[in-house]
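What follows is a set of notes on a single structure, which appears directly below.
A single protein chain has been omitted from the complex, and every remaining protein chain is retained in its original position.
And now, subunit A:
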Amino acid sequence: MLPLSIKDDEYKPAKFNLLAKISGWFKSILSDTTSRNLFFFLCLNLSFAFVELSYGIWSNSLGLISDSFHMFFDCTALLAGLAASVISRWRSNDSFSYGYVRAEVLAGFVNGLFLIFTAFFIFSEGVERALEPPHVNHDRLLPVSVAGLLVNLVGIFVFQHGGHGHSHGHGHSHSLFNGSTGHGHSHGGHGHESKHGDGHNGHSHGDGHGHSHGGHGHSHDDPHCHGETTPGVFLHIVADTLGSVGVIISAILMQKYDLMIADPICSMCISILIGVSVVPLLRESIGILMQRTPPSLDNALPECYQRVQQLQGVYNLQEPHFWTLCTDVYIGTLKLLIAPDADGKWILSQTHNIFTQAGIRQLYVQIEVAAM
């Protein structure tokens, strides 16, 4: 038997494959605007963090080092988002019959978690410092926070349009997030440092997670999701910017008016803001992960059920389950009990039509015929 295809993958040396894979990832990242932006922003943040780390080690400033750790932490969030964008474009296979599109939702969730933890840490540090105000060293404070602010502004400018290059279809989820970014917040970098007696902060925690990905143009059967997590990136960056601003303000207050209490108060306010603004993001991603019925369909579904039950021959609609795979991709299953003399084919196609109109394209209808 002649082989119909020759798989010479196994004969390639492993190293070569790795390079090919990595270059494949790069291509994938650079192909899409948002992920490209995210990638460059990540690089910017990473380099800033490295600079801070090396400067801190060289000048033996524990505060700078701890701050660079914080930046690295944020870079991981950005990295997670980037990874999610690459991963969600992978083709589906036997282990993941729906493909990898959930990666974005996961990245959004993990990012939300990180933000909550960060807010919590900053709050606790603020409280600590309020109780025992340490001496804050101002020297390096201002320049670093200004630099951080600049980096954040770059981020805002870049991600300003939410990066929804192509995602126009799902106005709702975006507007929810963009609306809530109004009051952004940032985990003010002043998180730690001062604690170690070295002031310095304001680093941009760029972050972000996930971002809208390609979506269209595929010819295979994977569902396309549109920019589920770009709002999250924007949120994060605005948060950071405001944090930097807050730090600068408190630094000025401390220098001019010697108001030491400004720092911890700033931290606490900022952490509360972070917490509050992350809540919608978390709610949405948790809802998706819990297989919740899509909130946008909350009104449409009962109507659909009614219409289906009014079809001729349908006795009962049982066990409807509808859930979101990723933004705007809804999947549903249900069981219909029909009369023995009803036209199953017609009922099936009508049901599909009804639900397609509601936006559910993947539907599984199990039709059972009632006994006489």
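To be clear about the criterion, a contact is a pair of C-beta atoms (placed from the backbone, for glycine too) under 8 Å apart; a residue touches a chain by one contact, two chains touch by 3 or more; residues count from 1.
The rule we apply is simple: contacts and distances are computed from a predicted model.
J.: Out of "Small ribosomal subunit protein uS7m", "TATA box-binding protein-like 1", "Hemoglobin subunit zeta" or "Proton-coupled zinc antiporter SLC30A8", flag the one the UniProt entry gives for the chain missing from this complex.
T.: Matching "Small ribosomal subunit protein uS7m", "TATA box-binding protein-like 1", "Hemoglobin subunit zeta" or "Proton-coupled zinc antiporter SLC30A8" to the record, the invisible chain is "Proton-coupled zinc antiporter SLC30A8".
J.: Could you tell which one of A:V127, A:A300 or A:L348 touches the chain left off the display?
T.: Per the contact definition at the top, the residue touching the missing chain is A:L348.
J.: In the complete complex, the non-displayed chain touches which residues of subunit A?
T.: Contacting residues on subunit A, toward the hidden partner: 57, 60, 62, 65-66, 69, 73, 91-100, 102-103, 106, 110, 113, 117, 219-221, 286, 289-293, 295, 298, 319-323, 325, 333-335, 344-345, 348, 362-371.
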